[in-house]
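Now for subunit A:
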Amino acid sequence: MIQLNKVYKTFNNHKALNNLCLDVKSGEIYGLLGANGAGKSTTLNLILGFLKPDTGSIDLIDASNTSIATDMIGYIPENVNLYPYLSGVENLDYFCKLSGFKYSKNELSKFLIECGLQDDAHHKSVAEYSKGMRQKVGIAIAYAKKAKVYLLDEPASGLDPLSSNELSELLKKLADTGSAILMASHDLFRVRETCNKIGILKNGNLIKEMDADQVTPEELEGVYLNFMKN
Partner candidate 1 sequence: MRLLNVFLYEFNHFRKNPAKVITYLIFVFACIYSIYNGFDLQKKQQDTIVSIEQEAQNKVSFIANFFGNIQSQPDALEVLGYIPIYTIKPPSPLLPLGIGQAEQYGFYKKITTWSSTYDNDMVEELANPERLVNGNIDFSFLILFLLPVLLIILTYNIRGFEQDFRFEKLISVQFGSIPKWIFVRFMFYVLLLIVTVLFFIFFVALVNNALFTHFHQIGSLILLLVTYIFSFSFIFYFLILKSHGSSAIAFKMISAWLVLCVIIPGAVHQFVSMTYPVNYMTDYLDANRKETYEVFDLPTDSIYLELIKIYPDLFSTKYAQPNHINAKMIRNTTYAIVNEINKVSIEKIEKQNNSKNELIRASYWFNPLAYMQNKWNSYTETDYYAYRGYRMDVQRYIDQNIERSVFQAWDEIKLTKEMYDDFLKTFNLNFKN
Partner candidate 2 sequence: MKHILINEWKGFLRNRVFMILLFIFIFSLFLTTYLGIVQNNKQIQAQKEAQEHISEQWDKMDHGNPHQSAHFGSYAFKPTSVLNSIDEGINSITGNVLRLEGHRQNDVMFSEASQSLLISKFGKMKPSLLFQFIIPLFLIFLSFNSYTQERDTGRLKLLLIQGASLKKIIFSKIISIWLIGLVLLLFATCIQLIFNLHQLNIDTLFRLILLLISYSLYYLILINLTILLSVIFKSSTGALSLTVVIWVMWVVFLPKIIGNTVEKIVPLPTRVEFQDEMDKDRAQGIDGHNPSDNRRQELEQATLIKYGVNSLSELPVNFRGILMQADEEYGNDVWDKHFGTLYSQLQTQKNIYQFSGIINPFASLQSLSMGTAGTDMFHHLYFLSQAEEYRRDLIKKLNNKWRDGNWDKSFFNSIEDFHYNVPSFLMFIGKYLLDIVLLSLWSVILIFLVKYLSKKTVIL
């Protein structure tokens, strides 16, 4: 579903991405690992359309082999900063309206519940939310948009283990509905637990791709450290 073909991107003579080829299929959760500055955020920004590749192409193609518009993308940043003066439901309502969807209050609540946010929190001001709760609203925003592609930037950073686990479960649920999910992270354990496929980026090069179920967490750590050190 997400296809990057021979993508090059440079910033002031610095190669951020070098001939990157990536393919995330429908129903797949792809974990992109890499150190700071490896090119993970650049990859996400290219798919989001905030950056244009120097060469190469980025395609979002659905199961019937037709291109889908970028408005089918859901994006969940590292910190989902919502409007603190609005409640969870109001935030969701506002972001949905921006993307052209108008839902009833019940429907909005349903989305939030499906994304794991407890009923009693829906009408509380977001200023009172924890990071995990905001993250859930962020996912609900993408979900309500009926996104086919989810891009997540360090989604588990700063989350407690329980919230982190809930996030994994939620993403798996979304993947089961046929969405393609690309998740950039440092967290080897979470990526191993959540993703089907794992790629390791180093200096803009995708140096290793593997299926998550083929490696144990310890093996993944060994592979990762090995690549980073060399």
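Regarding candidate selection, all candidates are chains of the complex that A comes from, given by their letters.
Please note the rule applied: a contact is a pair of C-beta atoms (placed from the backbone, for glycine too) under 8 Å apart; a residue touches a chain by one contact, two chains touch by 3 or more; residues count from 1.
Model, not experiment: these values are computed from the prediction.
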## Note on the structure
Touching subunit A in this complex, from the list 1 or 2, is candidate 2
### Query
Of all residues in subunit A, which touch candidate 2 in the complex?
41, 45, 48, 50-51, 71, 73-75, 77-83, 85-86, 90, 94-100, 138, 141, 145
